[in-house]
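Some notes on the structure that comes next.
The complex appears here minus one protein chain, its other protein chains still in place.
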Amino acid sequence: MAIVSSLDAGTGELTIKVKGRFDFSAHQEFRDAYEKVDSVPGLYLVDMAETTYLDSSALGMLLLLRDHAGGDSAQIKIANCNSDVKKILTISNFEQLFDID
Amino acid sequence: MSDQPHLDTEALEELRDVMEDEFNSLIETFITDADKKLVALKEAIDANDASEVGKVSHSFKGSCSNIGAPMLSDLCRQSEDKGRDMDISGIQPLFDQIQAEYLQVKELLSQQLN
Partner (left out) sequence: MEDDSGSLKILIADDNETDRMILQAIVKKQGHAVVTASDGLEAVERFIEDQPELILLDALMPNMDGFEAARRIKELAGEDLVPIIFLTSLKDAESLAKCLEAGGDDFLSKPYNRIILQAKINAFRRMRNMHLTLQQQRDQIVIHNEHLLHEQETAKAVFDNVAHSGCLDSPNIKYLLSPLAVFNGDVLLAARKPSGGMHVLLGDYTGHGLPAAIGAMPMAEIFYALTSKGFTVEEIIKEINSKLKNILPTGVFCCACMLDIEFREREMKVWIGGLPSCVLYRSETEERIELASNHLPLGVLSSDQFKVKMQVFEVSEGDRVFMWSDGIHEARNDQDVMFGEDRLMDVFDQCKRPDQLFDDIQHSVEKFLGEAQRDDDITLVEVRIPNEEEVEELPEETIDVSDKGPMDWFLDYRLNPMSLKYFNPLPFVLQLITEVPGLRRCSGQVYTILAELFSNALEHGVLKLDSALKKNPQGFSEYYDLRSKRLENLEDGFVEFQLEHIPTDTGGQLTVVISDSGDGFDHQAKIKTDGNVQYCGRGIPLISTLCRSITYQGVGNKVEVVFEWHYQQTGS
């Protein structure tokens, strides 16, 4: 599990890439990725291209991100999910809260 | 072998430093113990007890090396080997050598007393 993040100064979009298993061990790093930024992002992209697995604590982390990013007014996209990840997000109906690709 | 000194003065100085006031006591203890060891060794040879010869020689070898008497220690090693090999026939000359070397060492040590 590794978290890589980059902030596009021009668009104000923070991309957080999760590699490997997205589970409880990612907790601190994921949080640091969106809290320890030089400037406040306007929108977020969680890139799951290399995410192999997602569990309920990862769902919790996404909710924390949403809360941090403004709750209902947050703009968060979740992209490049493989079928397993997509399935978990679907069962939880997270498309009601996030823009899922 | 024969170019080894009777006493390793450097080692002895180390001991003097370590023992401080106890230095003399140490030398005296060594001498008393060594006298006893020689008697025991002689008895073992006379009794033709190779095993005992080995044990006594081993013990004496140890304290000789600690006190800084390398040649004496080496002679004891030879005696120990013979004893362990269970062949102490013809060990008498070696015993005489040990005894002679010991007398030398004993003399030199007495001179070293504080």
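Labels for the chains are A and B, by order of writing; each one numbers its residues from 1.
Here is the rule we use: a contact is a pair of C-beta atoms (placed from the backbone, for glycine too) under 8 Å apart; a residue touches a chain by one contact, two chains touch by 3 or more.
Source: prediction; values computed, not measured.
Participant: In the full complex, which of B:N66, B:Q92 or B:S110 touches the chain missing from this view?
Facilitator: For the chain that is not drawn, the touching residue is B:N66.
Participant: For a quick check of understanding: of B:V18, B:V39, B:M86 or B:A100, which residue touches the chain that isn't displayed?
Facilitator: Reading the full complex, the residue touching the unseen chain is B:V18.
Participant: Kindly note down the residues of chain B that lie in touch with the hidden chain.
Facilitator: Counting over the whole complex, chain B touches the hidden chain at residues 11, 14-15, 18-20, 22, 25-26, 29-30, 33, 55, 58-59, 61-63, 65-68.
Participant: When the complex is taken as a whole, what residues of chain A touch the one chain not shown?
Facilitator: Interface residues of chain A facing the absent chain: 56-57, 59-61, 63-64, 67, 91-94, 96-97.
The definition used in the following text is that only the chains that are shown with their structure count from here on.
Participant: Return the distance between the CA-based centres of chain A and chain B, expressed in whole Å.
Facilitator: Taking the mean C-alpha position of each chain, the two centres sit 81 Å apart.
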